[in-house]
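One chain of protein is taken out of this complex; the other chains stay put.
Take a look at chain A:
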């Protein structure tokens, strides 16, 4: 089959064949790796299973990271959501609590799926499991959604980056939100064009986001950011499903992300020398944990 190196190429093939993004990404993966489509789907089903387990474990009370900086907030948000005191409705509350849950599991040395990275691992499970429930999706549809998410992420990785050290948090959490948005659209019955618009809309929202983790740990601000990105991915998916389009085409948004990443100073690309890591409190935490600023 033709290569899928850009969103434009994806939409061209989808236009010719009438297939969903997930089917096209699945076909490409099978062709490129020599695995059968069933094998690829089985491997992705295992991935989905790990995501579910990480959500379930992360929502239990008492989670604490190795450093002690994070943990317990997923449970807090979920419990407060049940009382009806929060502003978000149950759907958004669940998506955000799940995203937090997985990110907290990651910080606590739990088992997670890097999606695309460990620091952004809560966004896809938070969004896709919750959207999946809302639209009555089964296992098969969720596996397809993960294929779509991974396919969009691959295009972003090929043309920009999914590494915070290379391009800041926009490349990690921003990419995860874009991937989740595109996949959520497919779960909700949207077209490939709508998935592409959702990807662009979500990614645009996170352009310029820096990677400045306190004490060099994947915790502050990473864990809570997973919840924000999950919410934004759902907003982007909803806009795209409503017919909203990104004025800047998806491939150009991805290129802009790369340009912005290249322009970011090293201090804001996972070195913990700037931003939140360089605040008085950030430095104090680093000193207390490691005896070095």
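In this text, contacts are C-beta pairs under 8 Å (C-beta built on N, C-alpha and C of every residue); 3 or more make two chains touch, one makes a residue touch a chain; residues count from 1.
Following the convention adopted for this analysis, contacts and distances are computed from a predicted model.
You can't see one chain of this complex, but its UniProt record names it "L-serine deaminase", from the set "Aspartyl/glutamyl-tRNA(Asn/Gln) amidotransferase subunit B", "Na(+) H(+) antiporter subunit G", "L-serine deaminase" or "Glucose-1-phosphate adenylyltransferase".
When you scan A:158, A:207 or A:248 for touch with the missing chain, the hit is A:158.
The omitted chain makes contact with just one of the residues A:45, A:248 or A:289: A:289. Here the missing chain is touched by one residue of A:14, A:107 or A:142, and it is A:107.
Between the chain not shown and the residues A:45, A:88 or A:118, the one that touches is A:118. By the touch definition given at the top, chain A reaches the unshown chain through residues 25, 29, 32-33, 40, 43-44, 46-47, 50, 65-67, 105-119, 121, 124, 146-147, 149-151, 153-154, 157-158, 162-163, 165, 179, 215-219, 272, 289-290, 292.
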